[in-house]
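Sharing a structure, written as structure tokens. Questions coming.
A single protein chain has been removed from this complex, and every other one stays in its place.
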Amino acid sequence: MIPELGHFALALAVAIAGAQAVLPLWGARARDARLMATAPALAIGQMLALLAAYGCLIWSAVVDDFSVANVAENSNSLKPLIYKITGTWGNHEGSILLWCLILALCGGAVALFGRTLPSSLRARVIGVLGFTSAGFLLFALTTSNPLDRVWPPPIDGRDMNPLLQDPGLAVHPPVLYAGYVGFAIPFAFAVAALLEGRVDAAWGRWVRPWTLAAWSLLTGGIALGSWWAYYELGWGGYWFWDPVENASLLPWLSGTALLHSAIVVEKREALKIWTILLAIGTFSLSLCGTFMVRSGILNSVHTFANDPARGVFILGLLALVIGGSLLLFALRAPVMSATGIFAPISREGALVLNNILLCSICAVVLTGTTYPLFAELLFGAKLSVGPPYFQATVFPLAVPLFLAMSLGPVLPWKRAELWPALLKLWWAALIAAVVGTAAYLGLRASFAAVGFAASAWLIFGSLAELVERTRLFRAPFATFRSRVAAQPLSVWGSAVAHAGMGVTVAGIAGMSLAVSTIVAVHPGETVQLGGYDWTLLALRDDQGPNYTARVADIRVTRNGDDVVTFHPSRRMFTVQKSSVTDTAIQTNGLRDLYAVLGEERDDAAVLRLHVNPLAPWIWFGALVMAAGGVLSLADRRLRVGAPARRAAGVKAGIAS
Amino acid sequence: MNNLQRRALLLAPLGLAAIGGASFWTLLRRMDKGTYDPRGIPSMLLDKPLPRFSLPGQSPSQGFASADVVASGRPALINFFASWCIPCVQEAPVLMALKRQGTPIWGIAYKDKVDATSGFLQQYGDPYTRIARDEPGTVAIDFGLYGVPETYLVDRQGIVRWRWAGGMTDDIARQSLAPLLKSLA
Partner (left out) sequence: MRFVACLLLSGLLAVPAFAVSDPAELLPDRAQEQRAETLGHQLRCLVCQNESVEESNADLARDLRHIIRQRIVAGDSDQQVIDWMVARYGNFVRLLPPFNAMTVVLWGAPAIAVLAGLLAVLFARMRRPAPPEPLSEAERRRVADLLKS
């Protein structure tokens, strides 16, 4: 019964989405207030319908209803409860439904929190969201319905890939999707602006909170995925530039550019065309990521369903959404005129440079990821483009970007002098130089030295900007105090976010100094690595709810003092007849000790051991970045709405 | 720059997206037809001579060398297999059928223990003219092997003509292999 209700709710959602796609846009065109007013109601309706549908899916999984095909294929009565719930999105159909749910939640959010938007803009935004929703819901309902039944129902389910039965990977999809799909809102804003024929400072301000929210979530989602790969997969790395990893990085890069571009639109009414293009492009990249993952077209570990038929449907959807919006862009963009003029050396200039660099990195990653496809198409050749390529091309672009990141915030708008701005950052530059030189001399590793220098520049540069704004040490304490209180939250937010990037860069630099080894060890033997002594105490068996395991007990000491005893293991899952490694990691905040149990031969165990300096900083930095985004979100200025329209005669001529 | 140039520039993103879309669509069609496999690795040995090797035997047979295969004067299949490999079990009947049709199959046991291989052959049948053992797996690497089973078709001059990675099926044997064998006979 419940699955039927869910199925019905899904169909209802399709219908509502269809209405949502048509009525508000028509109303905005015809300036019909009543039609425009249907927008929030429809958006909320769709949201509720999809919440119901997804709720029914979760319910079916929790009660082990194996007559639902999705549950039969991916769940099992022995699976722990939490993974029954999170497993609903661990497969193609469920994750598509999650995608649609989040898209509907976006529409609902605009309906609920966008009350201060002018009604025509809000109607158009919700209309565009409805259009996109309708497309994906149709795809879900017709080709990937997780609520389809199977008859007769099997006695027990086939269980989920054991790799997915893990807390990190359980949470990763919703957060990542919230980011991916969240960029649909800026996309909708951009298309709405094109339809209205107007992009102005107010638009720049309205679009920013939504972009910030999506960006923060995407940052978190990517960090979660990378962290999971690190602690679960047991290869000691955290980013392989795998096509699907890149698919999540691409919208992040262009989303970051969008975030900064929107500031210029808001403050100076310039860079309008570029910002609109970025908004369309970011969501397009999200959609392309979806396509690449689900069609199996790329050689990647992550591909769900290698089903070309589904791939064609999604390609069609993409053609409609991306092609349509880019066509609209080509037709309507000339209408938008820039009014702000600025000199090359200015905050706008720095933001333009930031844009160019971020978009270049984005273009490079896109080229590298899709190059094997084009090589196959054009030359029939089978090529690989792997981490060495990306490291060689992205890092040289990232360094000027980091330099600009600390310089931009201290440059004034419109026209500035470079030298006075640099002087404000003198001590940050000094610290960076000292750190870099010390690192190079001490470690003889140029990559790490540059990384640490860049990290110091970013962190202390952010601090320098705050010091500058609050006149610390330059004015009486009372002035400083009042200035601190007066700073809008977005100033703190951006400083925190930039510093967070610095922390991540330090983590990456530290990881480049990691030491590792692979050894065959008998119980009782000790290995030395990275200044620590690793002793294999014992190899034993263990049991879990749906698995058996082989465990190694390893004690790590340093100079005779106990550091940790941990237990890497291999788990064999009985139903799926497959195994998973359970890496053992111990962190003290400054370095990770990392052990993986490999196979066993002649009662020796093959162990992979790592000492990873500053590894936790990579993900901690990402957390700080996301926190900076959230901080900026809370800025009161972003909640200012549209001025109310009074009689035309009074307000006419004053741009709004 | 004038209005026309500007319009052209603004159409560029759409143009790029269109090219991307067309390419993806082409690749999807090829995936459907089977001419594009993102995970497959083409064999580097095609139209090249067999790598030189000499391997010890696996009972009940003696081992063999690459020269032996060429000296046989007939097109032959070289099949890498192992007792621990599940697709090998599935392809065993197909190989037996090929043997009955008179196709010589030279087997190489990859990273397998002598007893395990014997047991495998006893259980699933022995379609091989001769069987050798490649325990270290180095000869397999010379072939560019990346998994078992893999099957290579060698013509009478010792040139590799065809490679199939994965378990042999009746369809593949009929559609791809049979015509080739006929043309090389």
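We call the chains A and B, going by the order they appear; numbering starts again at 1 in every chain.
Assume a contact is a pair of C-beta atoms (placed from the backbone, for glycine too) under 8 Å apart; a residue touches a chain by one contact, two chains touch by 3 or more.
Since the structure is predicted, the reported quantities are computational estimates derived from the model, not experimental observations.
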Absent-chain contact - pick from B:Phe64, B:Trp106, B:Tyr124 or B:Phe143: B:Phe143
Candidate in contact with the missing chain, chosen from A:Leu513, A:Val580 or A:Val630: A:Val580
Among A:Gly55, A:Pro153, A:Gly168 or A:Gly237, the residue in touch with the chain that has been omitted: A:Gly237
Of A:Val385, A:Val611 or A:Ala626, the one touching the omitted chain in the full complex: A:Val385
Chain not shown, touching residues in subunit B: 1, 6, 9, 39, 41-42, 44, 84, 111-113, 116, 135-138, 141-144, 146-147
Absent-chain interface as seen on subunit A, which is shown: 161, 163, 233-237, 240, 242, 299-301, 303, 337-339, 341, 352, 355-357, 359-360, 363-364, 367-368, 371, 375, 379, 381-389, 392-393, 396-397, 517-520, 570, 572, 576, 578-581, 596, 598-599, 601-602, 606, 608, 653
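Everything that follows uses one rule, which is that only the chains that are shown with their structure count from here on.
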Interfacial residue positions of subunit A with respect to subunit B in the complex: 273, 277, 280-281, 284, 288, 291, 295-299, 306, 308-309, 311-312, 315, 318-319, 322-323, 326-327, 329-330, 333-334, 370, 373-374, 376-377, 382
Complex contacts: residues of subunit B adjacent to subunit A: 3, 6-7, 10-11, 13-14, 17-18, 20-21, 23-29, 31-32, 36, 38-39, 41-42
